[in-house]
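With one protein chain removed, the remaining protein chains of the complex are shown where they sit.
To keep things simple, chains are lettered A and B as they appear, and every chain counts its residues starting from 1.
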Amino acid sequence: MLNEKAIDHSSLMARFDPRLKIIGMVLFSVLVAVMERKAAIGFAFLLSITMVFLSGLKFRDVVKGLAPVNSMVIFLWFFLPLSVNGVDIRILGPLTASREGIDLAVLITLKANVMMLMFISFAATTNVMTAGQALACLGLPSKLVHLFFFTYRYIFVIESEFITLRTAMAIRGFVPRTSVHTYRSYAYLVGMLLVRSWDRAERVYRAMICRGFNGTFYSLSGFAMTRKDGVIFGVMCLWMMVMGYVEWVVKAF
Amino acid sequence: MHISEGVLRPEILAGTAFLTAGFVAAGLRRIDEKEIPAMGILSAAFFVASLVHVPAGPVSVHLVLNGLLGIILGIRAFPSILIALFLQALMFQFGGFTSLGANTLNMALPAFVCWLALGWAGKPETGSKTVGLVGFLVGFFSVFLAGVMVGLTLAMNGEAFYPAAKTAVLAHVPVMFIEGVLTSSCLLFIRQVKPEMLAGQAGKKSRW
Partner (left out) sequence: MDDGYGVCGMGGEGILIELRGIGYTYPGRNIPVLDGCDFTLYESERIGLIGSNGSGKTTLFHIMMGLVKPAVGTVEIFGKTMKKEKDFVKARQRIGLLFQDSDDQLFCPTVLEDVAFGPLNMGKNLGEARDIAIRTLNAVGLSGFEDRITTKLSGGEKRIAALAAVLAMEPRVLLLDEPTTGLDEVTKDRLIDILIRLDKPMIIISHEYDFLSKTTKILCSMKQGRISKNGGVHFHHHIHAHVHGDDPHKHE
């Protein structure tokens, strides 16, 4: 069920310094979030699609990554064209929709996908643990980062426990239905997972104090920035300035 | 329900992110350095449990379990949920980066409220009938409130979003009942098997 995505380390984005990658992604996302002009979002699209290309991703994976965002977008398309007041245009027979409503839905669709493309290029080229370390370097509270590490570390262990338990249930003839019996069985399954992880937490903590843990974590790894990283980041920033220029200065479209 | 990127207006994103940051900081202050392994492993268990799909008539819904998390973790549910949502974004592209604050607030605030109102039931002396009832209420209201929060967040985006907001709230209704039944049995299970797990935040004492 859970699978860590294999990262293609040969791509340019994969070798891009994770700290700069995060800063770039955050700046970009915030910028697009406040933008309202389609032309500016078009420029943003050019940057995010370039980043996706530099990530060496398969087309299919990109589409898959965009799916969750677009399920929400489609949900909104059912409402916005009808719920915004404005000039009515005829779509099909008696069905009409407002031009303003469609405009809003289009804007949201563009923004959501452009931002998600950038996020995909970040998520698909950065190891989760590396992302955590980079966030720590960028000043995220150390408690939060360590919490993040432990959560990620044990997701896979607990998931395999979950699969074992569920298989054991299936072997004894359990078929999920819409019934109280099903819900109670799932409740026990969840309860068992939680209790086991509670016990595991105790053992992990014991193993850590056996190795002298006293509440402080030390880290071995560091990042090294190269000139190439600076160039990529610089280009990203320049392009974001162009986006801002189109949005606020030229005010095109 | 995750609100995705690009939907909410910047001022709503900023406001919810600000509130979430405050609650997360408060939650972190409540976690002792030595409790981090335990908190992380429990968060991982919740992350996995929330991927479980249960049948609901013709479709299947995934569990939320934010109420249960609130009862066990108290205010520390905030950092735990933030991390879970961030991981969901990284691993499955659910939600996204800019909407992280809003989504965390929508899930964690109900968890926190349930703990404030009903957290006392985790004390070991509480009878099993009471725990069962409280479990149902926790499961029911944590999802109900989460639905209302999602609806409110969307509605704040502008009048045009009202119909979508209402539908989003309604979509939570079947899940409320399922989570109620499930959380009830789950609390009873934990009460029987590992009562100290519930007692921790009921007495607000640390584990070790």
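Criterion: a contact is a pair of C-beta atoms (placed from the backbone, for glycine too) under 8 Å apart; a residue touches a chain by one contact, two chains touch by 3 or more.
Just so we're clear, the structure is a prediction, and the values are computed from it rather than from any experiment.
Counted over the whole complex, the shown chains touched by the missing one are A. Contact with the omitted chain, checked across A:91, A:180 or A:209, is made by A:209.
One of A:15, A:64 or A:153 touches the chain omitted from the figure, and that residue is A:153. What subunit A contributes to its contact with the hidden chain is residues 4, 129, 149-150, 153, 156-157, 200, 203-204, 206-214, 216, 218-221.
Here, only the chains that are shown with their structure count from here on.
Mean C-alpha positions place subunit A and subunit B at a centre distance of 19 Å. Across the interface of their complex, subunit A is touched by residues 2-8, 10, 13, 24-25, 28, 31-34, 36-49, 51-52, 54-57, 63, 65, 68, 72, 79-80, 82-84, 86-87, 89-98, 159-164, 167, 178, 181-186, 189-190, 193-194, 197, 208 of subunit B. Contact residues on subunit A toward subunit B in their complex (touch as defined above): 1-2, 5, 25-26, 29-30, 32-34, 65-69, 72-73, 75-76, 78-80, 82-84, 101, 104, 108-116, 119-120, 123, 128, 131, 141, 143-144, 146-155, 157-159, 162, 176-178, 180, 182-184, 186-202, 204-205, 208, 215-216.
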